[in-house]
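Notes follow the structure.
Of the protein chains in this complex, all but one are displayed in their positions.
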Amino acid sequence: MKKGNRFAGVYTPIPTPFDDAGAVDEQALRSNVAQWMRTPLTGLVVLGSNGEAPQLDDAEADRVIDIVRDGVPREKPLIAGTGRESTKATIAASARAAAAGVDAVLVRTPAFFKSQMTAAAFIDHYTRVADASPVPVLLYNVSMYTGVTLHAEAVEHLAHHPNIVGMKESGGDIALIAEFVSRTPDDFIVLAGSATTLFHALCAGCDGAVLALAALLPDDCVRMCALVREKRLDEARELQRRLLPLGRSVGSSYAVAGLKTALDLIGYRGGTPRPPLTPLAPQATEIIRGQLDALGALAVAQSS
Amino acid sequence: MKKGNRFAGVYTPIPTPFDDAGAVDEQALRSNVAQWMRTPLTGLVVLGSNGEAPQLDDAEADRVIDIVRDGVPREKPLIAGTGRESTKATIAASARAAAAGVDAVLVRTPAFFKSQMTAAAFIDHYTRVADASPVPVLLYNVSMYTGVTLHAEAVEHLAHHPNIVGMKESGGDIALIAEFVSRTPDDFIVLAGSATTLFHALCAGCDGAVLALAALLPDDCVRMCALVREKRLDEARELQRRLLPLGRSVGSSYAVAGLKTALDLIGYRGGTPRPPLTPLAPQATEIIRGQLDALGALAVAQSS
Amino acid sequence: MKKGNRFAGVYTPIPTPFDDAGAVDEQALRSNVAQWMRTPLTGLVVLGSNGEAPQLDDAEADRVIDIVRDGVPREKPLIAGTGRESTKATIAASARAAAAGVDAVLVRTPAFFKSQMTAAAFIDHYTRVADASPVPVLLYNVSMYTGVTLHAEAVEHLAHHPNIVGMKESGGDIALIAEFVSRTPDDFIVLAGSATTLFHALCAGCDGAVLALAALLPDDCVRMCALVREKRLDEARELQRRLLPLGRSVGSSYAVAGLKTALDLIGYRGGTPRPPLTPLAPQATEIIRGQLDALGALAVAQSS
Partner (left out) sequence: MKKGNRFAGVYTPIPTPFDDAGAVDEQALRSNVAQWMRTPLTGLVVLGSNGEAPQLDDAEADRVIDIVRDGVPREKPLIAGTGRESTKATIAASARAAAAGVDAVLVRTPAFFKSQMTAAAFIDHYTRVADASPVPVLLYNVSMYTGVTLHAEAVEHLAHHPNIVGMKESGGDIALIAEFVSRTPDDFIVLAGSATTLFHALCAGCDGAVLALAALLPDDCVRMCALVREKRLDEARELQRRLLPLGRSVGSSYAVAGLKTALDLIGYRGGTPRPPLTPLAPQATEIIRGQLDALGALAVAQSS
């Protein structure tokens, strides 16, 4: 019984489009999902960091899940971000997401009380959440946003919980990623979360990835996994080099605003993020346009 | 017209007690508030970090404000924490708090998308919140929890908004505190938020403080302000030295769990924090008991 | 017997001027020392960080001490930086400096093997150095340059060594400075090393300061000490506010190159630092000129 293996593959953490009034733009969301369903992506992650989950209220979050589930065929995994600051709220959000039909929940570390977020606190939190969740749980470590780190000791312990089937690691610390891989059972999947170190994470043994970049370049991201699997390292390394600038733009440099703008440029519906996130400055838009063009993504958009 | 001066003074950010089932313990909260009202504290801050605000849902938060407002006489300032990750939710929370009768709102920086939280983003966020808020706004910089910093440039700009009357700075960077004081108008108040640097912050020109320690030792915290005001620096420095160990315990070392345990030890009702926060370990309890004893706080509790 | 008290006061860590060929410019050095001797400075520190000590060889260092000692009357304390990476070399440098007539040595923490620089390692190092040194030793913590920190535990221990009479703390962590003051005997002096937090460090109990800024504005720096001693806090705070921009320029912003340029602008002989340090860019020179002008230092220079 390979508990996590059904979730191996390449996902994108889809952004949440807003309309001019700042409400969730349901039509844009449906349209985007339909487009991604025509790509080789394994599945979608909804309400991740790129989905601006911390900025949505519970009613909005529930609605987003419903809409996306509606557009994702049952055979494709749909994973929802349900992490909250309290264990109680995380359990409640996971239950609601499960009821809405998601296949797994991706639970980012609670992080507000940083000095108190010890390995013991994380183990206790995730054990309670996994005990209660009707669907499998994926751990989610995203230190660049949370300022805390889920260390290998805690992951090693939690990987033996029957309802914890894997994790997403969003950082680029390759030694840490390698430890997650080597200290967990084979059926516990580790998904890379940083496009800037995708090739390296796959070499280290990751089972796939959840990447903002995959919303823009799903074929290239899927191809990277294939190249590493086939040990075509020189080609993979070269592909990584080519993906790096755009990977940075939709990662640490411009984050959600960058991703949304890039989507607009290739024919999806991105729009602007919710305040306090600010719209992308014009010169950043031009940088991203140039990066998409260099990767051939603009041409595809224009011809389609 | 001294816009912020009515909020100068010493406050404590009260914790939220929970009952055995994990619900807000309203009776314990009422009892604590009544006790603090018999101390020389200027007023109370409700739903701050020590109130475990990030772990309460909106209905709980509203209820907590109602209960506390009920126990705080109108002439004493009641300030509520209403910071949320989105500008929209912050505005809504501030409106609800104002409707419940708080005198001002304390709005911590949004912080999830750290790399995007530029001075411009903060200025835009706080301007929108202050424009909308029915009651005065206090900025709240708490880098140890948020991982972001509200820099002096943004504060200098925001200090001129008619509805932004001051700020709480929870860190101990004395050069930054001094800049907040020197670059804002006299009627913009700066409240110190770290007991471990209280004396220094007051020397630097702070107009008061919001301190977990003040929940335990209100007289000493008020006395510190008086000593600095009267330029009795040697006595103030000595008092700071005495307060340091307990200040650390209820600050970075044990945080909310430490504060709640300390309250239990001196006759208030603290209890345990909400998970993922964990109860204090027994040896930490003994450390805190010793620190309270050294300050004479246990004796007071036992004789009363 | 007040072991360290004779070293209380205001010092400047003098830069080492170089001639066009990159050799120590002895004439310029003599000239500068003579000028400082006409100011109210307590004494001089030679071969500190601002003296580019890590960039001089031993023969140059010895020569610099000789020249400066020659220009500083016996009744004024001359302190020499003698810290090296190995304990052995530090002991040798201290012996040579003592033989050249310095009154005390200022020994920065060894720092190369950062992870190994534990409190125990520092205690052992400084004990050996102090045991061997013919003249009193001052500890020197300068984390911005060394990347290591001498913690309060180690300082508290070392302060009881009969030949360790004080320390210079170059950082702005006011809680740490306060601990150095409160955990050491009265006759162990703590000298502030950061102009940007001078006022605060003096309030915290420092016995004086060693400041690059004092090379430029000796009267103002001495006056700050007097103001705090006389508890004229408002005037001191205002003076600190005025000194801040230039303090930053000759501190973290432009460091030695900034200090040397500023000296050139007010009639001392600064010149350029030794590579890999680079000369100041023209726009930085203009910034410093403006800051000196705002403080009245240019006018003094031109009229003298």
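As written, the chains take the letters A, B and C, and residue 1 is the first residue of each chain.
Just so we're on the same page, a residue touches a chain if its C-beta (ideal position, glycine included) is under 8 Å from a C-beta of that chain, and two chains touch if they have at least 3 such contacts.
All values reported here derive from a predicted model rather than from experimental measurement.
S.K.: Give me the visible chains that the unshown chain touches, in label order.
M.R.: Taking every chain of the complex into account, the missing one touches A, C.
S.K.: Given that one chain is not shown, which residue among C:Thr12, C:Ser49 or C:Thr272 touches it?
M.R.: Within the whole complex, the residue contacting the unshown chain is C:Ser49.
S.K.: Write down which of C:Asn5, C:Thr39 or C:Thr87 is the residue touching the left-out chain.
M.R.: Of these options, the touching residue for the absent chain is C:Thr87.
S.K.: Looking at the full complex, which residue from C:Gly43, C:Pro110, C:Gly166 or C:Gly205 touches the chain that isn't shown here?
M.R.: Among C:Gly43, C:Pro110, C:Gly166 or C:Gly205, only C:Pro110 touches the chain that is not shown.
S.K.: Touching the hidden chain in the complete assembly: which of A:Gln116, A:Thr184, A:Thr197 or A:Gln291 does that?
M.R.: A:Thr197
S.K.: If the hidden chain were put back, which of C:Ala95, C:Ala226 or C:Leu277 would touch it?
M.R.: Answering carefully, the residue with contact to the hidden chain is C:Leu277.
S.K.: Can you tell me which of A:Pro17, A:Gly172 or A:Gly270 touches the chain that was removed from the display?
M.R.: A:Gly172
S.K.: By the contact criterion defined above, which parts of subunit C meet the unshown chain? Give residue numbers in ascending order.
M.R.: So the residues of subunit C touching the missing chain come out as 22, 49, 54-57, 85-89, 110, 112-118, 120-122, 124-125, 128, 144-147, 252-253, 255-257, 274-278.
S.K.: Need a quick check: the contact residues on subunit A for the chain that isn't drawn.
M.R.: These residues of subunit A touch the chain that is not shown: 172-175, 178-179, 182, 196-197, 199-200, 203-205, 231, 233, 237, 240-241, 244.
Everything that follows uses one rule, which is that only the chains that are shown with their structure count from here on.
S.K.: Chain by chain, through touching neighbours only, how many steps does the shortest route from subunit B to subunit C take?
M.R.: Minimum step count, subunit B to subunit C: 1.
S.K.: Compare the CA centroid of subunit C with every other chain's and tell me the farthest one.
M.R.: Centre of mass proxy via C-alpha means gives A as farthest from subunit C.
S.K.: Closest chain to the protein CA centroid?
M.R.: So the chain sitting closest to the middle is B.
S.K.: With centres defined as the mean C-alpha position, give me the subunit A-subunit B separation in Å.
M.R.: About 35 Å separates the centre of subunit A from that of subunit B.
S.K.: How far is the middle of subunit A from the middle of subunit C, if each middle is the mean of its Cα atoms, in Å?
M.R.: So the centre of subunit A lies 51 Å away from the centre of subunit C.
S.K.: Which residues of subunit A are in contact with two or more other chains?
M.R.: Not one residue in subunit A touches at least two other chains.
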